[in-house]
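Pasting in a structure now, in structure tokens, and then I'll have a few things to ask.
All protein chains but one are shown at their positions in the complex.
== subunit A ==
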Amino acid sequence: MLERTNEGNKRETAAVLIGLALLVALPFLADAIGKGFYVTLFTRILILGLAAVSLDLILGYGGMVSFGHAAFVGIGAYVVGILSWHVFDGSPLMTWPVVIEGTENGFVVWPLAALMGALFALAIGAISLRTTGISFIMITLAFAQMLFYLAIGLRTYGGEDGIALYNKSGLGSSIDLFDKTTFYYVCLAILVVFVWLCRRLTRSRFGMVVRGARINERRMRALGFSPYRHKLTAFVISGAGAGLSGALLANAAEFVGPAYMSWQRSGELIVMVVLGGMGTLFGPVVGAAAFLLLEEGLADLTEHWQIVLGPVLLFVVVFARRGIWGWIAGPAREDR
């Protein structure tokens, strides 16, 4: 058993390194085969992968089935969109108590997107985490729907039509996000750092409490833990990751709209996590890739491509909790 898990570990490390090497090489490969649009497609994969990883932190490790995760992505996107709109419009975001002007500085806007994602997650999580199971799913969904309709109600910012961005976020003169390869690598770097942070997190004392609460919350209490605070903290960190992903998504699409927060988007994120492998952190990135590539490949063939996705997903859920990642990287080593 021990040998097997060690072997599983090595296999996982190898899989991660190979995957990373492929992602680093992707722009060159795409260039070589003359399919430049793959860079754009994979940029989306990295961005949604980031959102999926952040969801995995609470879903896979914490057992919190949030059906409203797209809301945090949307909030991050709207932070970029609204501040950018004010730059274009020339009007300040607000004048009281302090004057806040619009900005397109990525070093300001992106952290702000993460922060807003975290703050909304704090408010939503504080209430939702008092429930579990189906109630938790429904309550997170309800909050997300509220924000969805709130976004539609933002008449100034395009309402239902959203905001088209005239500019991408600026990261200084040497990093030009209009260059699709540069943007790709920025997204890759952010994803790598986020996954690495999450990996440390899940193995830390804090992470052990969150994981323990998923497996047996009653036992955690009997040991003397109060897991609510830990779960809420994980929820907030997850919201921050999703918010950041939203900021990137706004830049990738040069557009922000209420559809980012729709329940279908939340569902898709869950699908990516489950498909890729819950509680694996790397799996959700693979899941995002599988999802978007399937969408890309099948959407040409049929409009109802999700009909194909259904059985695939069912197969994964029934046969492998660790999803595609379990299949690539071998059995779990949960004790670590």
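Note that in this section a contact is a pair of C-beta atoms (placed from the backbone, for glycine too) under 8 Å apart; a residue touches a chain by one contact, two chains touch by 3 or more; residues count from 1.
Here is the rule we go by: contacts and distances are computed from a predicted model.
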**OP:** Report the protein name recorded by UniProt for the chain absent from the figure; options are "Fe-S cluster assembly protein SufD", "NAD(P)H-flavin reductase", "Branched-chain amino acid ABC transporter substrate-binding protein" or "Biotin synthase auxiliary protein".
**Re:** "Branched-chain amino acid ABC transporter substrate-binding protein"
Subject >> Among A:Pro27, A:Gly125, A:Gly207 or A:Pro258, the residue in touch with the chain that has been omitted >> reply: A:Gly207
**OP:** Kindly note down the residues of subunit A that lie in touch with the hidden chain.
**Re:** 1-2, 200-201, 203-209, 212, 215-216, 218-226, 230, 233, 332, 334-336
